[in-house]
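Left out: one protein chain. Kept in place: all the others.
And then subunit A:
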């Protein structure tokens, strides 16, 4: 009753022709286990768990006491196999079910699986087929329980899962940042019946209303007259005029009914005109009228329930919604009308997968999947596809075939930074490219333009592997396809941001076993920079205190110019390897900088030292070694403890935690200040939990968060364009913060009113504290 009974009329004729190569759909079947299936009236959703072997880059320090010095490199890079857990969800039309089962059977090597969890209205119908084909016992699970479990799972694990739909806005989809506490909420599932469920916690939910109580008109009503496929009906409806069928307020009153606030165009009586005349009504008009009637009615009831139970978050899902712009619009309209904007209708990006996810979770309870954090793999997931007929042709070809969602398990727990001023309103990304069409166009172009370079570097990073060029080519195709998809459907993976574009690229690189294309470049740069370390430190020590403070800041900024992630810089670096630290300093913009809070920062330094500083570092080489470490050294000398947070996994040329461990050990061997800092645990290295060039302060490694709390951190420093400009530029922290970056992209520099290599030095003190706040702020 909850599922997609609204079925195709030509149901279940087995079609053997699969359009896409199935091995690109049912991936990693060799190690698959814990199958679950959700069969609706027209769509089947299959879920399984598998382990994925992929290559990871590791660094290992050489034993420098040993005689045979391996050239003069600091550390060796090795590529190792690592096994990670992945969840696969595949959605396809019921017509393919037999073909798909055959394919799975043929490729399922692992035989320890005995049971398949099943849910959905069609589970019963296909029970025998599944058992016969797969040799697994079908174990039915309650549909509503699965739905709720799935809903909780996506809300908890996918940051941009929920969105509001606005038909006429620049960006139709506005994604919501998930509230830290997802409960309580109302889930309105509209299939052939309607269910209104109040969810209070993981295990506590109650069906408070719906068709069995209300007996409300459901989409099924549409079939009694038309006998047509639901999607065709929606198409009809989008062409119709309901005013010929419905009786409007103005039909009765001649205009609006002002004293009641009823406008003339309001429907007074649905189908009120179809009783009065013997005339024929166009099908389109009637379909439209039905659509309005059903949407308004369900919206009204949902509002009444939300009001009664004091709930402000109402999610809509089910066959009726299924990403249809038409129904999302009418439901949104209805909710807005009945609550006067107090309640927003929310939709889910993975609404179609909820049942399958829930059934899977039921079957995997012994693995404790809820204990882990899972992250959407952009390389393996199709993203949100709309079934709107006027969407781009590429997508039309896609819908109706196969749709995939893949999620990777994170091995470590992620939590929010305890120093966020308001975690519920924190949005990492500075610019939402779904809403900013101009910026979207530029960045999509920029990433496409940089693709050749990335491919070349990927190939160059694996000179010993002859098939590397072929893999790199596959990577290029995959990422280019993603960019094309995003050009037409910027909303496919939630809010489109520079961060998501970067992350998607990393996911795609990993997908084709290019775990760290920059490993060798980073290695070379680190080697080079280390040679200048002592010289740089000594030069700084000679300066007077006042001059040194500015030199340290300039050093961090100059070091930040070295960034292979930015195209402008990588061009220079590649053509001129001698481009040195001093040269970078000269390239820096003169003060006053584009955003210049240096004077306030300088004043602050005259005061008492900070207790503990958390430093999110950026690039390897000159940046970390000649820029960041000297700055950190000064903090340590002032009596400030320092937590250095670096990436858990590789992204561009960003220094990873593994690399930084080795680098600091080497520096400690030369520099007693760093050495004692490490020894006394006044200098600590932690991983951020991320493998992205950007930074989401709401998803950080738990160890980091704990340390930050224990050490009573009172200063957060964020360095680099990815972490301080593309993300966190507007992040409000509950302690002092420094955001330092050099703008290495001329388009962005232009947009900010600066020029290439303009400097952002933003020092902020939270409101309420004795403030020397720098008011300078540029709108991004």
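Here are a few things to note about the model shown:
Throughout what follows, a contact is a pair of C-beta atoms (placed from the backbone, for glycine too) under 8 Å apart; a residue touches a chain by one contact, two chains touch by 3 or more; residues count from 1.
We take it that contacts and distances are computed from a predicted model.
Only one chain is not pictured, and the protein name UniProt records for it, out of "Coatomer subunit zeta", "Alkylglycerone-phosphate synthase", "Pantothenate kinase 3" or "Small ribosomal subunit protein mS31", is "Pantothenate kinase 3". Of the listed residues A:153, A:185 or A:338, the one in contact with the hidden chain in the full complex is A:338. Set against the missing chain, the residues A:156, A:207 or A:604 yield one that touches it, A:207. Although one chain is not drawn, the whole complex shows that of A:274, A:312 or A:456 it is A:274 that touches it. Only one of A:77, A:129, A:304 or A:703 touches the absent chain when the whole complex is considered: A:304. Considering the full assembly, A:260 is the residue among A:260, A:465, A:669 or A:767 that touches the omitted chain. Looking at subunit A, the residues touching the absent chain are 1, 5-7, 9, 41, 121, 142, 144-145, 191-193, 206-207, 209, 211-218, 220-221, 223-225, 227, 245-247, 251-254, 257, 259-260, 266-276, 278, 281, 286, 293, 296-297, 300-301, 304-305, 307-308, 338.
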